[in-house]
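One protein chain is absent from this view; the other protein chains keep their places.
Labels for the chains are A, B and C, by order of writing; each one numbers its residues from 1.
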Amino acid sequence: MTNKVGSVLVVGGGIAGIQASLDMADSGFRVYLLDESPGIGGVMAQLDKTFPTNDCSMCILAPKLVAAGRHPNIHLITNADITGIKGEAGNFDVSVRRRPRYVIREKCTGCGVCAEKCPVEAIDEFNQGLMNRNSIYVKYVQTVPLTFLIDRDKCIGCGTCQEVCRAKAVMYDDKEEDVVLNVGSVVLAPGFEGFDPRLKREYGYGRFTNVVSSTDFERILSASGPYGGMVLRPYDGEVPRRIAFVQCVGSRDSQVGNNYCSAACCMYGMKESIIAKEHAPGVQCTIFFMDIRSYGKDFELYYKRAQDEYNVQFIRSRVASIDEIPGSKNLKVKYVVNEQPKEEEFELVVLSIGMQPPKHAKELAKALDIKLNDNGFCYTKEFSPVETSKPGVFVCGAFEGPKDIPESVSQASGAATKATSIIASERWKLTTTKVYPPEIDVSKQEPRIGVFVCHCGINIGGVVKVPEVVEYAKKLPNVVYAEQNLYTCSQDTQEKIRETIQEHKLNRVIVASCTPRTHEPLFRETVREAGLNIYLFEMANIRDQCSWVHMHEPKEATAKAKDLVRSIVAKASLLNPLPKPVISVTHSGLVIGGGLSGMAAAQDLAEQGFEVDLVEKEKDLGGHLRHIYYTIGPEDPQEKLQSLIKQVSNNKMIHLHLNTKIDNVEGYVGNFKTTLNSNGLKSEVNSGTIIVATGATEYKPTEYFYGINKNVVTQRELEEMMVNGKLQAKTVAMIQCVGSRNESNPNCSRICCTQAIKNSLKIKELSPETEVYILYKDMRTYGFIEEAYREAVSKGVICIRYDDENKINLTQENDQLKLSIWEPTIGLSVPIEPDLLVLSAATVANTDNEETAKMLKVPLTKDGFFLEAHMKLRPVDFATEGVFLCGLAHSPKLIEESLAQASAAASRALTVLSKNALETEGAISNVNEDLCSGCKVCEPLCEYHAIEMKDVDGKKRAHVLEALCKGCGVCGSACPTGAISMLHFTDNQIIAQVRAALKEA
Amino acid sequence: MEFEPKIVGFLCNWCSYAGADLAGVSRIQYPPNIRIVRVMCSGRIDPDFILETLIHGADGVLVMGCHPGDCHYIEGNLHAERKAKMLRNLIAETGLEPERMHLEWVSASEGARFAQLVKEFTDRITKLGPSPISGENPNKVILENLLAAKRTAGDFRLRVIVGRERELVEDKNAYGEKVPQEKLDELLSEAIKTEYTRNRIYNMLEKESLSVRELSKRLDLSTQDVLTNIVVMRKKGMLGVERIEGTTPIYMSLEVR
Amino acid sequence: MATPKKEIPRVGVFVCHCGINIGGVVKVSEVVEFAKTIPDVAYAEANLYTCSSEGISKIKEAIKKYNLNRVVVASCTPRTHEPLFRNACEEAGLNKYLFEMANIRDQCSWAHMHEPEKATTKAKDLVKMAVAKARLLEPQDEPEIDVTPSALVIGGGISGMTAALSMANQGFNVNIVEREPELGGMLAKLHMLCPNFEDASKALSSIVDAVKSNQKINVLTSSEVEDVKGFIGNFDVTVKKDDKPLKLNQGTIVVATGAENFEPINMYGYKSNENVLTQMQLEKLLKTGDLRKPDKVVMIQCVGAREEKGRQYCSRICCGVAIKNALIIKDLYPETELFIIFRDLQTYGQEYEACYTEAREKGVHFIKYTSSNPPEVSSNSEGKLTIKTYDAFLKEMVELESDLVVLSTPLIPQKDAEKLSKILKVPLGSDGFFFEAHVKLRPIDFATDGIFVCGSAHSPKDISESISQALGVASRAAIPMANKHVRADAITSIINEDLCSGCGTCVRICPYGAIQKNEIGIAQVTSVVCKGCGTCAASCPEKAITMRHFTDDQITAQALAALEG
Partner (left out) sequence: MAEFNPKIVAFLCNWCSYAGADLAGVSRIQYPPSIRVVRVMCSGRINPAFILDAFKNGADGVLVAGCHPGDCHYIAGNYKAQRRVLLVQKLMEAFGLEPERLRLEWVSASEGDRFASVVKDMTAEIRKLGPNPIKMLEVED
């Protein structure tokens, strides 16, 4: 057997790849994150906003980019391709070819002077060709690594960039480089390729300027896009008054060979129309669609808001063709409604393009020896959704199948667990930990401040008179040293800073240069290496917020730079060293819920070497899955369930607590103390993390004679009938959305359409002559399930739409059910007399969720499901650290989705469990108990439940749970007695900073 | 009255000016329309000088330097040649006849050639007639265009390309390769066109804030062309949106260095 | 850029009649009256001859009397007369760069003799233009630079040694840097010299002895030049001797690095057959006396020279060398049959042609081939060589057998030429040899002042030609050293550092290497190296450069003045 290797290669630096990398790096593995493009960020970086929260995409992505870029255990390899793989799971040699970048990453400061001076303009692919870039460029300004590169195809080699680069980062003789990475496993996250809308010639993309793709439109909406966030049409820059969104372009379309549904387009189409309306009030957005597939958590509410709040018009029709009107360049959209051809004029048309396998999927599959499915995406199985056909190679994100961001993020974390479980024995073996000298005690010293002012090549020095600022700084109180640097962030300057700290006995350091958002960590590292606490460092941003924005006012800019330095010196004089609280970690996990998700999560943790307490309120394991007998795929769910139960039961690391409830939860991340109650027998379990996998319940219908007529059953009951051979019916009708998408439960239950299709196919298999009708609102067979829908239709299953206007008319005569439904395509009401009426009942939240949520101090959605920390990027986290979420408890979902989420929750838990101690933020709230009046104003304000009231000498006093505090300072500014101070941003510090800024120089 | 063209000559000190002297010493007669500005080397002649001269109504500008290989400063004349080529392309964009600017080589011993060239040039300009921007009723469009052209000739991008042209085409570029002349010409003419268009837009917006459509009408460019350039200019901080009138953004110029 | 001192210009204009040369065509008095109306003109007068001593003293008087701070003389050409008038200004206490000329004779009255009216108008314009420029003129300095009276000679071959000796004999210290452990260069490898059949060793040893015994000459063998900074008079040279750096301060530099012999690998059986030699190898055999008597010898000319692509040049000396060696062999072994297969026999000058004649008389056979039909050499198993060649006179193929084939290969540039050219910032030609400032008129100067070239480093040449060049170089280099000073030109470029973005365009364009970027990437002009052509200013993408005495403002003001009115 070969030696295992504690490192992982992640292929693809989109959001999925980044999430997988961060999880694995945080739980003790070395990660190589490879991207074929020059920077990470993937498609998400191109997006303006994200649904359903309308969060600014870059705002939430950028911190992740920075985290990945700076992580000591993540090694970025950009502009590179995989060329081959050798070895086996646990020990692979992957060969990688890095394309030349012509810019040295270690030297490039990302200042952009090279691009400013580059005489060659090229089309900016990142902005979908709506803008220009230069032949030396970065993908986008927030990109990581922020290293420029030369587009060799465009570059004429004039040498200007090398000349103007003061950091000497340009290297024209850069060469292609082959490297071999020795890794234990591989995670594939290469994402997807947008469908090329040119292939739908009838829609005119590429011929008509005012027909754009949805990706183009994201850039149009973006504030940093070509039009600065104004919604303009590309032909003449007018704000369009009427915009059409055409859905399913390149999806659900056998003509172009893509039978599947791209899963995210309905939502992004709605999002784009909502954002368009926000950016250009008064614009009328019309969405042409076949089915609205807003099947995700709270997506249906978004759909409703789009209709009701934003007046987005929805037209259920596939657009036949689009013509350009000469002169106005407006567009005539032709479509058919109820067999009637119609046309409507729009000023702009947005084509919602589908997802296709990544461009180099075939080459990648060949190089890595993995199988692709019929659609060219990565081949996986229902019960192993993140495993490829090759052991040791895992997959996540859209390469596994079209999906949205949260699904990708969940899958990414899931893949991270699976990829590291085969090398769990190698945890922390290839990671680097840095040893620092002991911290110098500065508490009794007067402040001795050193100020380092950066020229940033010409970026600062070209506008601000740096020597003048240095001289000025020297005269400020407490400043004992000041100097200027060409690039303060360069390697040699770090050495210089360290030496200066020692030589001049500095105990506060200020760098006046660029933004702390990117550079503070670097300088903190430097001062720490010189023996100073990192909180004794401060920055003045005299570039991004001074020299760059006042380029034509050098005098004022210099004055401002001095003000900024003076004011930060005032703050720095008051800085205190802060310890980073360290929390010990109990190395075992608690999983609540013994269904599929709970068992899978427990199994994942156990496989990684951690003990798990698995708590199940019922007497048996299995949960919801016990009632599922078929899936849409070939696998037998019961067989899988039994084998999983067996594995879990036999696993010595897993301690089962059946018939057990949770009574109480105390503590916080790393150290939870949970009281279990097994029929009155109480016990306590300690755990470092808690995973909530409590599942959900099938809705008991009260409509359509359910419980009155014995021929009315739920889908679950139908499955039982079929498996027991009791299905006799000659005519079966199914009604969708029973108990969901209505007034009392506005959300979509996501899985019922799939269930209905699955069961109708089963019926057709058991008795082909049985007539099957599915009465649906929107057929939400997203992703590859669309193909099953097609199959069902081709096998004669008849699907008829109904909705709140066109209701189902159901009566019974002597137990014989009779229903009729208006069918617009034939213009008649269709009478059906089903022997069996199957209701697709909603999946609803457990009633005891509220109780559990309270104990865990985690929130619920309106409809009672658990609410995660962030819909997009933290789908299995809670705002409360150390508590995670998966499966149906989160929202209704399919088996493979639950499994991916279970592994994801395990992955997130592993980032805690794998550590001996957690180091947390030092800049947190601090309560002066003498001043605290116990008024409790702060307690509910804290979103993280980091403040609790404690008894101190018989009085209630606020107490900060250091492990939970994130340092936002909301409590501090609300405290009426001034008892709470925000360390590192204390009132004194801020006020001193403000006053110094206002003092006349 | 017969048209007497005003011609400004920029002559290098060592060959052409000496050639002009020799014409005089030899009493070779030529038309008196030329006014000579002496510079040390034809390489000194900034495209700016020529455009400025044309903007002020010169009917012709004659640039003269040493023959290739004879330059007192080794190869200043060859740089002058590249600049003249760029200028010809640029002037052609403005509607002014590019023939009004002309480059010739005259050595110190070619007094007769000097006189001949001046005569020919004067004849040619006489035939062309007065510069459309001279006199009482100057052609405002061409004048505007020339002002835009002058800004263009001062553009970093063009000057870098022209300044590097010889090195790239005749010796080697940063990668040690020779850049084919056609490739460079293509890049240069592309750069001339776009920068010129941008400067026209900029100059126009300096006077008055306008929409894409209005700009397109006044500059006789497609709306798409205008918009594409506005996008770039906004990114460079040259333009801003002043207001949105109904569905129409109105752009204004911003101060640039 | 306005005048830094905010003094109001007071221009004096002196219009010359030049006897009848100007006055016969141009109405001088009208021009004077017109001049008086030009803004800032404080005084104007006409002179019969402004350049006469009377005219000069009138200028000086007027400067004082009218408090003039700019002077314009409208007369003839500045190319001949400017120094005179400048002098006058200086004598009157006015900086000589505050003087400007309008050429109303050579370029006006003489050229438009039959159009007096138009000529007068033109003269007025020219005066107006000169005044427009003069108003903006600024005083300039001509810095004086001390010259270190010591020369660096790079290369200790015949050229380098000759130059060094000559300079030492003129009293200057000389450092010779030779990369080999011994002096001598190519000459050390030769047998006899062409065309006088002198023993090379003897010729060499006499000059080596002279060099070694000269007190003024310091010989650094096994040394290489690593770095050169500075400019004429003050070159800071770093020499690496035995891996240790050695700093030298030198006033002038002579490049005499010589050339190498081309090795014709894979040509005509060279290397694969030991009886195929180069001329150089043959010299060695002759020198050591190891050449056994051959029955037949065939020499092939232009091996690796005068190619379609690649080495296109003629190596100049090979024909002479081949004939010389043929004659030596004939002397040694009169029965040996000798063939020289050539393309064009380039025995230029009297001596070489005489050798050629002698060779023919002594029975050396000459066969002409063409580049389209080069000879082919093959050998049998015993090493006997067969040469097939086209005979351009017979117009048919001929076949020769031979014991020995000797290839005449060209001299090629030294391997380190490119490195040295970068260190010295002097150019190489397309053939890789050092490239002089002007092919005809400055054959041993570089464009960079104070650096010179001689010998085969410049192009292939024989010993006497090398010596001539070396002596020439010694004389050229001696001038600034003997003067002890050089005057730098005042008309140089100035860089506005605030505008400079460090794009390097000027650095690349400047043929003199006068512009370098400093440590923070801002371009800096070394004024004493700058010749003032102004190409950098016209090319600077940031418009950060202007020229002293030819500023953008001055030039445009002058041009636009022509268009006024």
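In this section, contacts are C-beta pairs under 8 Å (C-beta built on N, C-alpha and C of every residue); 3 or more make two chains touch, one makes a residue touch a chain.
These numbers were taken from a predicted model, which means no experiment stands behind them.
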Chains in view touching the one left out: A, B
Candidate in contact with the missing chain, chosen from A:G14, A:G28 or A:G112: A:G112
Of A:L766, A:L931 or A:V994, the one touching the omitted chain in the full complex: A:V994
Contact with the hidden chain (one of A:A557, A:A729 or A:I785): A:A557
Interface residues of chain A (partner: the chain not displayed): 48, 53-60, 62-63, 112, 141-142, 222-224, 228-229, 515-517, 541, 543-546, 548-553, 556-557, 559-560, 563-564, 567, 879, 923, 941, 943, 966-970, 972-974, 982, 985, 987, 990-991, 993-995, 997-999
Touch list for chain B against the chain that is not drawn: 235-237, 254
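Heads up, the rule we're going with is that only the chains that are shown with their structure count from here on.
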Shared interface positions of chain C, touching two or more other chains: 501, 503, 505, 508, 541
Multi-partner residues of chain B (at least 2 other chains): 156-157, 160, 164
Residue ranges of chain C in contact with chain A within the complex: 498, 501-505, 507-508, 517, 520-521, 541
In the complex with chain C, residue positions of chain A that touch it: 113, 117, 159-160, 162-164, 166, 455, 457-458, 461-462, 486
Parts of chain B lying in touch with chain C, wherever the complex brings them together: 4, 6, 8, 10, 13, 17-18, 20-25, 27-32, 35-41, 43-49, 52-53, 56-58, 69, 72-76, 79-80, 83, 115, 154, 156-157, 159-160, 162-164, 167
